[in-house]
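The complex appears here minus one protein chain, its other protein chains still in place.
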Amino acid sequence: MTKLRYFAWVRERIGIAEEDLELPGHVKSAGDLLTFLAARGDGFAEALRHPKVIRVAVNQEHVDHDELIAGASEIALFPPMTGG
Amino acid sequence: MTKLRYFAWVRERIGIAEEDLELPGHVKSAGDLLTFLAARGDGFAEALRHPKVIRVAVNQEHVDHDELIAGASEIALFPPMTGG
Amino acid sequence: MSAIIPSVRVQHGDFSIQKEIRLLCEGRRDVGAVVTFSGLCRDEAGALAALELEHYPGMAEAEIIRIALEAAARWPVTGLTAIHRVGKIIPGETIVLVIAASPHRHAAFEAATFLMDFLKTDAPFWKKEHRNDGIAGEWVSAKETDDRAKNRWR
Partner (left out) sequence: MSAIIPSVRVQHGDFSIQKEIRLLCEGRRDVGAVVTFSGLCRDEAGALAALELEHYPGMAEAEIIRIALEAAARWPVTGLTAIHRVGKIIPGETIVLVIAASPHRHAAFEAATFLMDFLKTDAPFWKKEHRNDGIAGEWVSAKETDDRAKNRWR
């Protein structure tokens, strides 16, 4: 099981802040995960319509979309950051 | 009459903090003033031995040594600044 | 310069800049320069009622610590502090404080600037606007100028 966490407008559009999910074997990279989630429809499709802008963190560290996510216990998706 | 003011080690070597002086007509530039004062001997010669390092302010503004000083009411001599 | 332990906090409440400087310099006699940066909430010419700050707990602190350690590796700092507020913040209030202490002034200026540049683009915080005219506020968009500010350090 992998804990998925969503923040800011990604969270609002998906409609939940987090969930635990068993990821299928063909979801190997962060980019694969975005494609897989977008196919769940509705909020997911809406939130992930422009996958290039979505940032991904694996176990609380930033990763590129081509990074492999095998063994990740926590994956977060969020928009570009606007703190400070 | 011109008020001359001395600061930091220039003041210490000259031995006074300020004086009022009638400047002779041949003292036209800030550099002329340094030469004229150094010739007064003792503390002045010691303080102004390396005229290039001496900074000059006329009426409380920095000037180069070739600046004319006619009509100055206050001239200050001091070493490079070390505040901040 | 021995290794430093950056002081990093995420909190709802306000803080005292004077107290944070004192904590960073207390008992030291080798600090010659302290630079602080405070980021404040502006009212955007009266349009903005408040900002709502969201963050990723755990990662936000971890990411700022990573940035601070990178700053400490690049400049001879004696201490670094970063405090980021979350929740609702009204115009005039402080959102973020960064402090860099060093024997030398340019190290302190550069470390504080670096910390802010990377915090803006890499630390997981997001701002949502609440407007005075009642129209639903938007999430603040990331600025391209912030990416450029970060990239000049590479």
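Letters are used for the chains, namely A, B and C, taken in the order the chains are written, and counting of residues starts over at 1 for each.
Everything below uses one rule, namely that contacts are C-beta pairs under 8 Å (C-beta built on N, C-alpha and C of every residue); 3 or more make two chains touch, one makes a residue touch a chain.
Note that this is a predicted model, so its numbers are computed, not measured.
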- Query: Which shown chains does the hidden chain touch?
  - Reply: B, C
- Of C:Q11, C:S38 or C:S141, which one is in contact with the hidden chain? C:S38
- Write the list of subunit B residues that the hidden chain touches. 5, 7-9, 57, 60-62, 76, 78-84
- Task: Mind listing the subunit C residues that contact the chain we can't see here?
- Result: 16-18, 21, 25, 28-43, 45-46, 91-92, 103, 105-106, 108-109, 112-113, 116, 149
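The rule is short, and it goes like this: only the chains that are shown with their structure count from here on.
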- Query: Counting in whole Å, what is the centre-to-centre distance of subunit A and subunit C, each centre being its mean C-alpha position?
  - Reply: 26
- At least two other chains touched by the same residue of subunit B: list those residues. none
- Note on the structure: Residues of subunit C that touch at least two other chains are none
